[in-house]
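Note that this complex is displayed minus one protein chain, with the remaining chains in position.
Order as written gives the chain letters A and B; numbering starts at 1 within each chain.
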Amino acid sequence: MGGKAKPPTASAATTRVMLPADCRIADLPAVKAELQAALSTASAELDASAVERVDTAALQLLAVFRREAASKGLAVAWVGASAALRDAAALLGLAHTLELPAATPA
Amino acid sequence: MAKILAVDDSASMRGMVAFTLRGAGHDVSEAENGQLAVDAAKGSRFDLVLADVNMPVMDGISMVRELRTLPEYKGVPILMLTTESHTDRKMEGKAAGATGWLVKPFDPDQLLATVKRVLG
Partner (left out) sequence: MSTVSLAQFHQTFFDESREGLDAMETALLALDGGGDTELVHSIFRAAHSIKGGAATFGFPDMAAFTHEAESLLDELRDGRRAIDAGIVELLLRSVDCLRGMFVRAQSGEALADAHSEQLRQELAAAVGREAPAKPSVVKRAETGASAWRIRFTPHRGMLASGNEPLRMFRELAELGELKVEPALGQLPALAALEPSDCHLGWTIELRGKASRAAIAAVFEWVEDECDLSIEELVEVAPEPTAVAAPVAVATPRTSREVAAESSSVRVGIDKIDSLIDLVGELVITQSMLDTFREGFDANRIELLQQGLAQLARHTRSLQESVMGIRMLPIASVFNRFPRMVRDLSQKLGKQVKLELIGEQTELDKTVLEKIGDPLVHLVRNAIDHGLETPDRRRTAGKGDTGTLRLEASHRGGSIVVEISDDGAGLNREAIVAKALQRGLISSGEGMSDEAVAELIFQPGFSTAATTTDLSGRGVGMDVVRRNVVDLGGNVAIRSVAGQGSIFTITLPLTLAIIDGLTAMVGEEHYIVPLASIVESVQLRGDALRTVTGGGELFRFRDSWLPIVRLRDAFGCDGVRADIEHGLVIVVEGEGTHVGLFVDALIGQQQAVVKSLEANYRRVVGISGATILADGSVALIVDVAGLIRQQGRRRVAA
């Protein structure tokens, strides 16, 4: 079903952004809007546990977000990252930039 | 399994492509020319489009151009099925937004290998 990104759940100062299962180029405008909204809160959580398909454009968007959040002093935490997202980030050499938590060894 | 659109005015080529891909478990739709392909693409989201270049009504290059104007077809792989002798057509296709090409003649194995390559 893919699923569009859900509206950010704002609990006090923390915004959680849920990344869609199909997190690819055509679906990114919606994700971008959410990430932009999250930038103006105090802290953000990224939930990528549902991500099944992801592409370079999506990882680039996340990299831009992480970098900008860091420069604004916004705390960003991963609350979940699917294997698909981890693999893709590793292949593009972006795991470090995205500050993905170390993958649990298989 | 991926949703694939096979576009060719030649029924035999289209049949070969569709049959081969269905055999590999893909969900394949067929279109006889670029216009019908664009119509089909609007109603359904394909993971991959394979299209002949020379077709009546709307050729493959115009089709790519049209598809790329649709937001949902940004980034979707579109491969031109082209012949070795037409490098300029290849480049025209690329300029219109095609992902790549598969050189005719190809056999089912080459087709499957390329599709696997694009779909990852």
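Just so it is clear, a residue touches a chain if its C-beta (ideal position, glycine included) is under 8 Å from a C-beta of that chain, and two chains touch if they have at least 3 such contacts.
What you see is a predicted model, and the numbers here were worked out from it, not measured in a lab.
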item: Contact set of the excluded chain (shown chains only); value: A, B
item: Sole residue of A:Ala13, A:Ala42, A:Ala70 or A:Leu91 that reaches the chain not shown, by the stated touch rule; value: A:Leu91
item: Which residue of A:Ile25, A:Ala48 or A:Leu100 touches the chain not shown here; value: A:Ile25
item: Contact footprint on subunit A, counting only the chain that is left out; value: 25, 28-29, 31-32, 35-36, 39, 55-58, 60-61, 63-65, 67-68, 88, 91-94, 97
item: In subunit B, positions touching the absent partner; value: 9-13, 15-16, 19-20, 23, 52, 54-56, 68, 74-78, 81, 83-85, 91, 94-95, 97-101, 103-110, 117-118, 120
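Criterion: only the chains that are shown with their structure count from here on.
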item: Rounded Å distance, subunit A centre to subunit B centre (Cα mean); value: 32
item: Touching residues on subunit A, where the partner in the complex is subunit B; value: 24-26, 55, 57
item: Complex interface listing, subunit B residues touching subunit A; value: 71-76
